[in-house]
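A single protein chain has been omitted from the complex, and every remaining protein chain is retained in its original position.
Our next item is chain A:
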């Protein structure tokens, strides 16, 4: 029996459940709110594998660790979830692998934040290290805006919000690229297009099919490998020169925008990969 850890049955989870049922895979949808474990006794149920679709980064890391501690194989692994869910750790992995990525400066205190933004130059992009759906992203156009942002983030009284992840703003052509990687192969890619500088489908970006060029495939596979590999959504942007840069690697991929335009059944490919890795 496969465990599918969930928080909500979003469109993606419903597509995954449908694909599991079409393939005749026995599974149990495990609501993360029901996970309670005595660490000495281990989990009450033994599964043949664990497919992690938890929406919360924090819950996802701990749930994966709990199952791994009892010998379960979890997709994606806790190490991959930890790396991908934290933009600083992701950038460190990308830089370590020598991959092209936007110039990034990190400050671990508000005191260093202004210097970090001045090092990048204006406009600078400030993102929460842990965050999603394009929330709390700031385009900082000048020093006045930088000082205001720092003051507002300090007012949040949250240690996490007073670590500063600062990147250069890329003059991209109104779109970014999402590439779905399943193990050692690329399944599909889409452009995400928006008039806004944030090109996230959660913020209204629209999707259209993107051709899988050899460069795009190679870079996406290297980015996935850099964070530990697995089932991943690699996000890339293009400089006006055409150079591809890796911006993020996502561990619990959302693919409703991609599924709407892709010529492959992405949920079925995901389930096929889960079977190959967890149920072989």
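We adopt the following convention: a contact is a pair of C-beta atoms (placed from the backbone, for glycine too) under 8 Å apart; a residue touches a chain by one contact, two chains touch by 3 or more; residues count from 1.
Here, contacts and distances are computed from a predicted model.
Note on the omitted subunit: UniProt lists it as "Lysine biosynthesis protein LysW", one of the names in "TIGR02186 family protein", "Carbohydrate ABC transporter permease", "Acyl-CoA dehydrogenase" or "Lysine biosynthesis protein LysW".
When the whole complex is considered, the residue among A:48, A:70 or A:132 that touches the unshown chain is A:132.
Panel shows chain A; residues 6-10, 13-14, 17, 29, 31, 55-58, 85, 130-133, 135, 202, 233, 250-254 of it touch the chain omitted from the view.
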